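Removed: one protein chain of the complex. Kept in place: all other protein chains.
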Amino acid sequence: MSQIIKAGLVGVTGYTGMELARLMVHHSSMELVRATSRSEAGKKLADIYPFLNRLPLGDLVITQPDAADLAEECDVVFLAVPHKTAMEIAAELIEAGVKVVDLSADFRINDKAVYEAWYKVEHTRADLLKEAVYGLPELYLDRIMGARLIANPGCYPTSAILGLAPALKAGLVETSDIVIDAKSGASGAGRGAKVGNLFCEVADSFRAYGLPTHRHTPEIEQELSKLGGTDITVSFSTHLLPIDRGILSTIYTKLRAETSLDAVHAAYTEFYADKPLVRVLPKGQLPETRFVRGTVFCDIGLVVDPRTGRLIILSAIDNLCRGASGQALMNANLICGLDIDEGLPMAPMMP
Amino acid sequence: MSQIIKAGLVGVTGYTGMELARLMVHHSSMELVRATSRSEAGKKLADIYPFLNRLPLGDLVITQPDAADLAEECDVVFLAVPHKTAMEIAAELIEAGVKVVDLSADFRINDKAVYEAWYKVEHTRADLLKEAVYGLPELYLDRIMGARLIANPGCYPTSAILGLAPALKAGLVETSDIVIDAKSGASGAGRGAKVGNLFCEVADSFRAYGLPTHRHTPEIEQELSKLGGTDITVSFSTHLLPIDRGILSTIYTKLRAETSLDAVHAAYTEFYADKPLVRVLPKGQLPETRFVRGTVFCDIGLVVDPRTGRLIILSAIDNLCRGASGQALMNANLICGLDIDEGLPMAPMMP
Amino acid sequence: MSQIIKAGLVGVTGYTGMELARLMVHHSSMELVRATSRSEAGKKLADIYPFLNRLPLGDLVITQPDAADLAEECDVVFLAVPHKTAMEIAAELIEAGVKVVDLSADFRINDKAVYEAWYKVEHTRADLLKEAVYGLPELYLDRIMGARLIANPGCYPTSAILGLAPALKAGLVETSDIVIDAKSGASGAGRGAKVGNLFCEVADSFRAYGLPTHRHTPEIEQELSKLGGTDITVSFSTHLLPIDRGILSTIYTKLRAETSLDAVHAAYTEFYADKPLVRVLPKGQLPETRFVRGTVFCDIGLVVDPRTGRLIILSAIDNLCRGASGQALMNANLICGLDIDEGLPMAPMMP
Partner (left out) sequence: MSQIIKAGLVGVTGYTGMELARLMVHHSSMELVRATSRSEAGKKLADIYPFLNRLPLGDLVITQPDAADLAEECDVVFLAVPHKTAMEIAAELIEAGVKVVDLSADFRINDKAVYEAWYKVEHTRADLLKEAVYGLPELYLDRIMGARLIANPGCYPTSAILGLAPALKAGLVETSDIVIDAKSGASGAGRGAKVGNLFCEVADSFRAYGLPTHRHTPEIEQELSKLGGTDITVSFSTHLLPIDRGILSTIYTKLRAETSLDAVHAAYTEFYADKPLVRVLPKGQLPETRFVRGTVFCDIGLVVDPRTGRLIILSAIDNLCRGASGQALMNANLICGLDIDEGLPMAPMMP
């Protein structure tokens, strides 16, 4: 390792910022040199995150976001701010020569009109949509490695797309009848102070939300359509789990022809053969969110039901790690020429 | 109510027995006079359930199960024992003139061969299958009121069938493309000492299990087929939630024709108009398991998705109350001539 | 009961208001006829609390708080508003002839100066302090029955005082060396939208807070001093449990003389002999918060440690029920001439 890569983080106070800080503690080739927040500037990281006490990162002083300063000090910048806020900062930073990994939705949707229809805001930097690379390394490894601007995928889309990719690519399933029933831990709802996210409103309960118009829908459909080679519309439902982290998507598809579990499993194993961060589980095993907790693994379990002719795909990720900051770090590693998994913990915390 | 009805409970040590004990504390027309357990006979109820300390029920001495004694002392007996164990006791009790509410699966499946195929045991009292009434009061009120033997529905089937009944009865949806994605709290797994049910294996995680051959499948298909007037096969998946109680089923159906949410909602409201224990939520509201916690309510939310032509039905119950002991008590009330909701709490504990 | 008592609730949107609504659903001698909220006036209760759908109480229209209207319509009014807000409304209502149960801290502290020192606000209705009765029925039953104004005890004080009362009254323990280590569920923190109360900040963690100056300290010391007949100062520490409801206080005392567990247990049993809502557990049993969940029971376990000469008292209540709204209803029952436990559930939800 010749030189340490310098990284910046815009928006340190949410759960994705917090998670990126956690991961950077153990990265030996990349150092966090800037962390910004409008509300907390001037404090040290350990002041707002006591878990960083006595760690080197804990002494980093939070600054106001400033594109010029970030461009001056950083090789790569992570944007962990809400959609719409990210688009202008991203553009400024790229123009100043910094590589950007944007964790917001602003550059994920290729089509400006689709973005504006689902997100209800104007996209003022649509000129960059073509250049932005969708940061799912299992699908776009080569493009990511040469990119200036990464659109880091959403948490639900990561789980759904990785779960369906092999089946669609191999033409195993009908493209017209896909149901994605997804369940997420509460960190996916963000760190905003809302009554609905209080402990007493989430614990010991379970509910669906946002049906049938969750904003991750167009992102999922865009990528599935590319994989399937045709326009794909899906039923996508989201639920709130009383856990901190984790997404499990149960995906229902119709097999095009009678297909054995062996054959499906072989197709999945082959598709992910050289992609070690997706684990196709042995036949008969189903994923559990705890088995990927704190890691960038996507665990996939496969079920063939001959009674109904369905292939049911179970796909589990950690929504904060693989679904946000961990994948952002995978992408940053790649665009900076490092190994994809540098600095990333491989062993989940059990229990 | 002139005279107190005397009830017996066979199998008091599991969660369904415990839940029935809880409910009987507040029943003013029915009294638990017998509670049996092979392992705990001789103890008082409060010895094994400290929450019954200082309550009248706490002093009830647990006895060995004995059909003659139960027949002598009880008007109605609840069977909270595993399938296969229940069938012979049920037969003995009925022959001795006692009314029986069987919480096991033994009399739910009309077809002996189907029962034996899914439960992998011989049914030795198939002679009673015809007489047994499936105890879902919203569908079989009249038959229940005159029954000697109630086959109390399973927890998942209660949620699925109540959720789909109006749509199938009204012919709103395709019968060939139904997906039931169900999630249950951990009490549904019973009180057996298994590593997989330990706190540290369930908390802070989420997983699917039993796919695609959960034993509640034939029970669901039997009742849906009657409602739809044709043989119905469903994709039915079960998941384990890190909560004590509650089932939420997310049910995906294809609308036969373009139908508005207004029209679907009207059909549901009409179907359940005189059935106050099912609550069709106002349009736009979705159920949460906590809103039915500890009660016999089934809450139903409806979503129409014009993009995919699907009607998505959300159905929530408390798996121990509406899904087991509470519904058993509804049935016992009915066969004993009481109001359906006597002794049943109507207000869930919040939070 | 010839005539239904009419009750009002000022402040319906917090957890204590919500809990009182839950309890009123099952009260057959008292009816909630007014529920007020500045922010939600005009809505029906079921609009903000979907768990009240299809229940009579769900149709009650929330009104703006108005003392004249409340006085006109109600026999008794519950105040579930923050301290300082309660004092003036309480005074107005009493002057208008309504009985008041105040769930805030405003009338709990007998000494105006002590109140002002701990609560950092001026007490503008100190004229009522003398009349207000501290609503702990096990200590003040007779005075409560004749009261116009009840100062409903705090949650922690209820647990601590009931736990210590027999030992102090019987002179079993030193008054100079009492440690109360208390742990509470998250509903005790209220329903305000604060980051610190989010699911992801509370779940899967445990912490102390407010040491050593929790505002319940003077309330505890005031009542213990009366019981002990001398000024008592305690070490009182509070912790946040990742559960919805429940307080467990572990109370450490020094025995004045060598005393057997038998003797201590006898003193406790005698003290609470005719007070059925406190359950002194059999020797060797320790309380669990779930055994009192949703009820007004206070469960007490006793441990004598000859090695250290200490009596350790474990005292468990449900902070929302016995610690707030349930006890308020006990008090309202008493001042209205009803049985103390009318409308109150006796069987906790298990699990």
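In this document, chain identifiers A, B and C correspond to the written order of the chains, with residue numbering beginning at 1 in each.
Heads up, the rule we're going with is that a contact is a pair of C-beta atoms (placed from the backbone, for glycine too) under 8 Å apart; a residue touches a chain by one contact, two chains touch by 3 or more.
For clarity, every value in this text was computed on a predicted model and none was experimentally measured.
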Hidden-chain contact residue, picked from the options C:4, C:61, C:121 or C:208: C:208
Selected from C:96, C:179, C:193 or C:266 as touching the chain missing from the view: C:179
Option from A:33, A:55 or A:71 whose C-beta touches the chain left out: A:55
Touch residues of chain A, complete complex, unshown partner: 15, 18-19, 21-23, 25-26, 49-55, 187, 203-204, 244-245, 276, 279, 281-282, 285, 288, 290-294, 297, 299, 345-351
Residues of chain B in contact with the chain not shown: 15, 186-187, 191, 193-195, 197-204, 242-244
Chain C residues touching the omitted chain (full complex): 177, 179, 181, 183, 200-201, 203-209, 211-212, 233-235, 237, 239, 241-244, 246, 248, 250, 252, 286-290, 293, 301, 303, 305, 307-308, 310, 312, 314, 351
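Going forward, only the chains that are shown with their structure count from here on.
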Maximum centroid distance from chain A, chain identifier (CA atoms): C
Distance between chain centroids, defined by C-alpha means - chain A, chain C (Å): 46
Intercentroid distance (Cα basis), chain C paired with chain B, Å: 36
Distance between the centres, which are taken as Cα means, of chain B and chain A, whole angstrom: 39
Where chain C touches two or more other chains, by residue: 15, 187, 203-204, 244
